[in-house]
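Left out: one protein chain. Kept in place: all the others.
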Amino acid sequence: MRIKLVPRQTHSKVMTWMTPVMALVLSLLSGTVMFSLLGYPPLESLYAFFISPISDLYGLSELFIKATPLAIIAVGLAMGFRANVWNIGAEGQFTIGALTGSALVIYFPESDNVLMLPAMLILGVAGGMAWASIPAFLKTRFNTNEILTSLLLVYVAILILSTLVHGPWKDPAGYNFPESVIFQDVATLPIIVPGTRLHFGAIFALLVVATGWVLFSRTLAGFQVRVSGLAPHAARYTGVRSDRMVWYVLLGAGGLAGLAGIIEVAGPIGQVQPLISPGYGFAAIIVAFLGRLHPLGILFASLVLALSYLGGEFVQIKLGLPLGIAGVFQGMLLFFLLSCDVLINYRVEFRRPGTKSSASSA
Amino acid sequence: MAAITTIELVLLTVISAATPLLLAATGELVVERSGVLNLGVEGMMLVGAVSAFIVMLTTGSWALGIVAGAAAGVIMSMLFGVLTLFFLANQVASGLALTLFGIGVSSLLGIPFIGLPIDKLPALDLPLLGDIPILGPLIFGQDFLIYFSVLMIVVVHWFLFRTRSGLILRAVGESHDAAHSIGYSVIKIRFLAVMFGGAMAGLGGAFLSLSYTPMWVEQMTAGRGWIALALVVFATWKPGRVLIGAYLFGSVTILQLHLQGLGVQLPAQILSMLPYLVTILVLVLISRNAARVKLSAPGCLGQIFHPHS
Partner (left out) sequence: MSTPLLELKGVTKAFPGVVANDTIDLSIAEGEIHALLGENGAGKSTLVKIIYGYYSADAGDMSWLGEAVKVSSPAHARQIGIGMVFQHFSLFDALSVRENIELAIAAGKTGDELSEDIIEISTTYGLGLDPERDVFSLSVGERQRVEIVRCLLQSPKLLIMDEPTSVLTPQEADNLFEVLRKLADQGCAVLYISHKLEEIRRLCHHATILRHGKVVAQCDPTKEDTRSLAEMMIGKTLKPPAYELKQTGAEKLVVRNLSRNAETERSISLSDISFDVCEGEIFGIAGVAGNGQTELMEMLSGEILADDDSVISIDGVACGRRGVRARRQLGAAIVPEERLGHGAVGSMSLVENAFLGGHRRFNLTRGLWMNYANARKFAQQTCDDYDVRHAGIQVDAGSLSGGNLQKFLIGREILQEPLVMLASQPTWGVDAGSQLAIHKALLDLAARGTAVLVISQDLDELLELCNRVAVMFAGKLSEPHQVADLSAEKIGLLMGGAELESAKGVANAH
């Protein structure tokens, strides 16, 4: 029997939304195998990974906390991926956004001005944009591959963070720990569900998703982004300048990643630490793909990926499994998704050898 | 006498710092020459590093450790190959997936081995030659992987430009449709190239965990996979220039360490940024000439191939 891929006449809209589900199921099955191989009872482990963490209000609120930065970053990245601009350095833009936003607190630690928080958010967005403008500038001016530059800048951003928390931003009263002062109330995002850590940032995430959705599907700008990605020549033909498109999507994605960064430090963390992200900038890439580069899909996908973080932490505590398992699960999910996606543009045909000679032509 | 030893020491460390980049970039060069862009070098290196370390520590055999590193890289690369060549997945996304997966898998596998010490991969014992002053230890006192990395540059150059198979591989990277229409099996050739890239990235990782810093640390590659990718562009897809590039980057890495040692009044983190910043700078300098990059890049780099589309 031979398996053959036959191109579809029109891409399958059903499959576009089916393959993420298929990928999830395949990841769960593989997860079962993986847990058994590692010597843990598979079903219990899966339960501990995927169900236990969100079986109470607190767990659910933690899920939303983790989904918040993922969704915000992913909407920006999706815009870029649609336009064929491969910004994979959101982690760096996130970090710089967190830093530029926090700078206000560091230099005005006593301030109780109510404009503090809005100013921080704006500075965070600006920081992320500034960091993303480097690959944008290098791409448009010097034709430099944005994949490599944006990624390499992640390492630089993390080293800048490290420099600051180990040096000038270290809390003088902090027993020499590499941490900044704890943010005062006016610099912290308010809690929206009492008794949990769920903060105002989640509202921002919903706003970003809604705005992104409208932008994508109803505006000329969103349409031009899509055309740029699908057919760069056709975009030029309608008068879209490809240089400008690179700038728009990189600034957009950088700004959103920066926003997510400042939300993270002004929300659940509450201070600047050497480690402010467990790889949200990278996981958001998976979120963007799993969510079909569509804001609404991204909303769901961000919950799935948030659960993988939460589950990873949970099985570490409960079963003593290493934290790396979350990464393995995330990688697997993306693998399965990318392989299932072939079904969007191709049909699978099974042929027995001999019945149809054309099978040999491949 | 003391001065000579310092220079010697510096050169030795430059060679060490260059070798993992050289191995990985040589592999990626062949992959890209066949028309495939595998951005998962970092992930393959990590899994190679952890596998080599585990096998070395449990068996005590250097040879088995090195083989395990290469084998792990090959297995990882095959995941990528299946995804992009058979399931026609986007190569950029698949490469990223490979890196994310590699980071996760390596940290999972490496948990029990963090911080355990092993001996450094020993130098090959070349009697007499190694006793020549200065040049002796520099040229004849290195370990297997260092020789291998330089040898592979020669081999790859010979393969690509002096053999029929190499010509076919370049042809497939240049135009997969034309190669297919003449009757070459594009997918098979690319799959083999991808596997070779995996083996070389795995060896680059193995060098890190067996020789450069003989231990396992999570994410110990620290972006070297990405720098190796940049090196291929820097080298405009020519093996000889990969050698130059890798040693240049080795020098920058070591320069940065020695500046710290010499008491340059800058935070260590700022100096640590150097290799990344230099990589970006070099990429900019090379890419500035768009026409040149276009002419030297394989024509089908990163494009999906489906025989009947």
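So that you can tell them apart, the chains are marked A and B in the order they are listed, and the count of residues begins at 1 in each.
Here is the rule we go by: a residue touches a chain if its C-beta (ideal position, glycine included) is under 8 Å from a C-beta of that chain, and two chains touch if they have at least 3 such contacts.
Keep in mind that this is a model prediction, so the values were computed, not measured.
Engineer: Shown chains touched by the missing chain?
Structural biologist: Displayed chains contacted by the hidden chain, ordered by label: A, B.
Engineer: Looking at the full complex, which residue from B:V10, B:I75, B:I111 or B:A178 touches the chain that isn't shown here?
Structural biologist: B:A178
Engineer: Given the contact definition stated above, which residue among A:A103, A:A221 or A:L296 touches the chain not shown here?
Structural biologist: Considering all chains, including the one not shown, the answer is A:A221.
Engineer: Looking at A:S55, A:N113, A:T211 or A:T238, which makes contact with the chain not pictured?
Structural biologist: Missing-chain contact among the listed residues: A:T238.
Engineer: In the full complex, which bits of chain A touch the chain not displayed? Write them out.
Structural biologist: Spelled out for chain A, the touching residues are 6, 9-11, 218-221, 223, 226-227, 230-231, 233-234, 236-239, 241, 356-358, 360-361.
Engineer: Pick out the residues on chain B that sit against the missing chain.
Structural biologist: 164, 167-168, 170-171, 174-175, 177-179, 181-184, 290-291, 294-295, 298-299
Quick note on the criterion: only the chains that are shown with their structure count from here on.
Engineer: Need the CA-centroid distance for the pair chain A / chain B, whole Å please.
Structural biologist: Here chain A and chain B have centroids separated by 28 Å.
Engineer: Can you tell me which positions in chain B touch chain A when the two form their complex?
Structural biologist: 39, 79, 82-83, 87-90, 92-94, 96-98, 100-108, 111, 218, 222-223, 226-227, 229-230, 233, 267, 269-270, 272-273, 276-277, 279-280, 283-284, 287-288, 290, 293, 306-309
Engineer: Spell out the part of chain A that touches chain B in their complex, as residue ranges.
Structural biologist: Residues 5, 7, 86, 88, 138, 142-145, 147-149, 151-153, 155-156, 159-160, 162-163, 166-167, 282-283, 285-286, 289, 322-332, 334-335, 338-339, 341-342, 345-346, 362 of chain A touch chain B in their complex.
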